[in-house]
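Here the complex is missing one protein chain, while the rest keep their positions.
Chain lettering (A, B and C) follows the sequence in which the chains are written, and residue indices restart at 1 in each chain.
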Amino acid sequence: MTATLNLLKQPWVWAWVGALGVWGATAAFTGGQGAGEVLRAALTFGAFYVIVALGQMFVVTLGPGNVDLSIPACMTLAGTVAMKTMAGAAAMIPVGLLIALGIGLVVGTVNYALIRLLRIPPIIATLSSSFIYQSAAIWWNRGLRVKPPAALADFTTAKIAGVPVIALCVAVLAVAGHVLLTRTLYGRGVVAIGQNPRAAHLAGVGVERIRAATYILSATLAGLCGYLLAGFSGGAALNMGEEYLLSSIAVVVIGGTSVAGGFANVPGLWGAALFLFLLVTMLNTFGAGAGVRMVLTGLIIIGVIVAASGTRRRT
Amino acid sequence: MADDATPVVRLDGVEKSFGAVHALTGVTLALAPGQCLGLVGHNGAGKSTLMNVLSGNLAPDAGRIEVGGTDLTRGYAPHVALAHGVRCVYQEGSLCPNLTVAENARISHKAISGPGWRRRARALIGGRLDEIFPGHGISSDDIVGDLSIARRQMVEIARAFAETDTPARVVILDEPTSSLDSVAAGKLLAHVRRHVEGGGACVLISHLLGEILDTADRIAVMRDGGVVALDAATAFDRGKLVAAMGSVAEAAPRETAQTAAIRDHAPVVVEASPPGPDSLALTAHRGEVVGLAGLSGQGQTELLVQIFDHRPGTVVDGEVAMVAGDRQSDGVFPLWSIAENIAIGSLRQFLSGPLLDHGRARAFAEEWRGRIGIRTPDIGNPILSLSGGNQQKALFARALGSTAAIIAMDDPMRGVDVGTKQEVYAMIRAETAKGRTFLWYTTEMDELVHCDHVYVFREGAIVADLARAEMTEERVLHASFREDA
Amino acid sequence: MSAPVSPRVLRALLPPLSLAALLIAIFWLQPRTMSYFGLNLLLNLAVPIALATIAQMFILCVNELDLSIGAFVSLVACITATWLHDAPLLGVLALAGLVAAYAGLGALIHLRNLPSIVVTLGMSFVWLGLAVLVLPTPGGAAPDYIRSLMTLKPPIVPFPIIASVVLALAVHVLLMRSAWGTVLRGAGGNPQALARAGWSILRIKMTMFALAGFFGVLSGMALVGLTTSADANIALRYTLLSIAGVILGGGEFVGGRVSPIGAVIGAVTLALAGSFLSFLRLNPDWQIGAQGAILILVLALRVLISRGEVRR
Partner (left out) sequence: DTSDKRIALSNNYAGNSWRQAMLRSWEKVTGEAVEEGVVAEADAFTTAENQVTEQAAQIQNLILQGYDAIVLNAASPEGLNGAVREACDAGVVVVSFDGIVTEPCAWRIAVDFKQMGKDEVLYLADRLDGGDLLEIRGLAGVFVDDAISAGIHEGVEETGKFEIAGSVHGNWAQDVAQKAVAGILPSLPEIAAVVTQGGDGYGAAQAFKAAGRPMPIIVMGNRHDELTWWKEQKDANGYETMSVSIAPGVSTLAFWVAQQVLDGADVPKDLTVPFLRIDQENLEEALERTEPGGVANVNYTLEDAKEVIGGGAM
């Protein structure tokens, strides 16, 4: 009993409740048909959300105004350059991965440099730089869609005992993210900075080093996501990251991370990612028109947040 | 003062609990016009809580509130309190940092509105500042966030005493001098006397017992949520107050001869100069307690930060830990528990491999709670559930518990009660014996006797360099003011 | 730069200086813009952006963020081009209802202590959905009086300039100079202090959100006046533009530090940045990137000017 109560106090619970709720509603509507299949799809697509949301979560936790709007462009650039470099050759798969991660590294470093050296507020720095990354992607390949190596495509779409391999991998990644957040100097530093950067500095936290690492982490994860998504969907497209701008933020905040900074959690990311995917699926299944669907999407997101507000720590 | 006059304020059987913490256990207290009531008690005794009830910010769980003879218990709220002339200067500060001094005056004086309000607000706050703190150097158009903590405190005090359509019948001052230097504090206390002699009433909370004994007409001593002694000020002396609060005896400062020996023999660990013109340099030796004195806001904090940051031009041999004085903006992590707030300064100690061992961190915090006496049922509670003084203790624990060889303290005793202060003095002594060095900025003259060497600051420069043997209150004060002033 | 200029003055001067620099560059690249006709064309679309930026500024002033303002302006545009045109009473009621809805959002966010980012993120879907329902395919028509107002050709000074100046000054007086506005800003600086002084934070939040809604409505109406008809997606970009405008104008995300004059200047600067680029005639591959580069450049200018500024 008290265990249940304690569970309900966890900030991430409501995202999971929401996910279960919309999944249940979908299943009820179809009389249970395809419920398992839907879940499998949710795990696959949710995994991509979680990858980028993990990075976004660390950024958002740095405190008010910190957000990475360059994730979509970074995904596109990393996906495009990696696919073109691999040119479909299986032997090049590791090289492609390194390139995607390397692009993330560069993007994150540039973002941080803009924030630190030019003192541009992160939200605008990452938005502005994202246009440059997008242009670089266009210039690199002019929108041509190069196929991923077959082995990469197979890996991203494979299943073990019916569970998507990509979801398993991202689950491991999420555990690593959780450990990083709660059990390392870096993670504690991020949370401290998010509450009070000045106090963090005076408590001996390496404020700027951690900020730099966080923007680099976010971009690197975006690069990874771009690489895997391009493998999964048969090539990199110039608009492949578009959707991930708002969703990465939505997943983070619906998952119970405080937008005021200084408080984050990883389990909520998976809950929120599944919730967002299943929500769209539910409304598609109900056959609602675009207008009604959008209105309901908005209202349900707000509903979950209101329900969760009873448990949220005051900021 | 006669007890039979109708009290301006009467609290009767006031109780307040925060979860398991009984902050107030049935307090009954009356305040007569023309009277200054001194309120003392250990950290967490319930003083601020009581004043929050009186100013309408906390609804009591039980009890009655009477103002001017009327029972206002039902529906009592800040605006009701204000309308009845109850003003409060809060321990944690209540100014809007984004507004100017004059605009902040407008916030708490609703009557200042309509055309020409800005002029009236300037006149109101400027007049009070001139009256209470002559030579304050604050312009009514200064943005509050740009002011030092001491000047912010002055603005807040002046605002509370300012009168528009409602008189300031009762002014509550919750540790008003903790961020002021002794000169400014003296001015304030003189004003308090003027205020009560003009028929007003005041509640003065302070851990500086001398202030209370000198200024108050009556003194109430609180302990663990209740009033344990209440009498005319003349009936108390320092010893009696300390005894009533349940505090321990005082720590003795180090012998003068001993301090000189450190200067001569121990290696130098810090050498730094503030940027001000013609400044002397500060030198600290291993195991020494070096005092940074002078009026508040003369560059002491900046020099500490300069040393903390190992800025170019400073010689710092060893790690530095900081005890913040402005705990709101420099010290506390508001979303974290007490334990997390303590442990953040020492995380490296709890690493096993690359990962933190939370169990060890918690045990560490638990140990320091005991050593420094943080009053809380559970160190897993949020830091903000602590009283101001207890939060400060947590910051001490953070620095003392770290491995740093040099501890920089930025006027760290703000809001710390006498008993704890003595314990901390003793602890500092003990730590110096282990070779730790302390750089201690303080605005309290009494604390300088615990320093082995004192540097006096004025306008961003060090203007006097006093060894323990040559340090007197008079010399410090003399150096604090410009010759030609 | 040896004369001691106070950091505050310098900070306030940054936005107008960036704007001036950009304008000079544009005049130099394309002298034709230096005329009544040219300035009109150059600046008229900045008017609705400036209005949306002011709306965002009210929200930022109380430490919240509105991610739905773009969708909201789109919805207003759709309603203006349909109901307000065909059935003015219904249109006016709907728009008033939207302002009330904004006030309600403020109340909800305050009472349940919700993160405004998520609530407004949710609302952006709601507004957009409603816009699609009101106007499933682009169309509608601007009411004539709005159209004539937005295409007004006053003597000597082009309308967009007059409109921007009036807007900036009016909001400046309201928020920065009036006793009432001072209280509203105070709530951004230290809400607890306001509560202790007997003010209702709930009422302040509702007021600020209602003001945001009101200026959002004006923005949508002005936009339709210029475009003559509406589209459900018409102003989605305003969300980011408005945030960027407030920041460019010297506002901050927390602490109630905003400047209406700066915000209007910031909005105009952003609108002009795009024009500047099209006068440069870049290779299409890099046109998108150049939009980012110009933003960075304008903001970097701030650093160059404010170098050495210190706290306290």
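To be clear about the criterion, a contact is a pair of C-beta atoms (placed from the backbone, for glycine too) under 8 Å apart; a residue touches a chain by one contact, two chains touch by 3 or more.
Predicted, not measured: the structure shown is a model, and the values here were computed from it.
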Left-out chain, listing which of the shown chains it touches: A, C
Residue touching the undisplayed chain, where the options are C:Ser178, C:Ser200 or C:Asn233: C:Asn233
Residue among C:Pro16, C:Gly38 or C:Gly198 that touches the chain left out of view: C:Gly38
Touch list for chain C against the chain that is not drawn: 30, 32-33, 38, 41-42, 44-45, 48-49, 128, 131-132, 136-140, 223, 226-238, 271, 274-275, 278-279, 281, 284, 287-288, 291
Footprint left on chain A by the chain that the document does not show: 26, 29-30, 33-38, 41-42, 44-45, 131, 134, 138, 141-147, 157, 229, 232-235, 237-240, 242-243, 277-278, 280-281, 284-285, 287, 290, 294
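Definition applied: only the chains that are shown with their structure count from here on.
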Arrangement of touching chains [line / ring / star / complete / other]: complete
Most distant chain from chain C by Cα centroid: B
Centre-to-centre distance between chain B and chain A (centres being mean Cα positions), rounded to whole Å: 45
For chain A paired with chain C, centre-to-centre distance based on mean C-alpha positions, whole Å: 29
Two or more partner chains touched - positions in chain A: 258, 315
Shared interface positions of chain B, touching two or more other chains: none
In the complex with chain A, residue positions of chain C that touch it: 63, 65, 108, 112-115, 117-119, 121-133, 136, 240, 243-244, 247-248, 253-254, 285-293, 295-296, 299-300, 302-303
Residues of chain B touching chain C in the complex: 55, 57, 77-79, 81-83, 88, 90, 94-99, 103-104, 106-108, 110, 112-114, 117-118, 143, 145-148
Contacting residues of chain B [partner chain A, same complex]: 305, 308, 319, 321-322, 324, 329-336, 344-345, 347-348, 351, 354-356, 358, 398, 402, 404
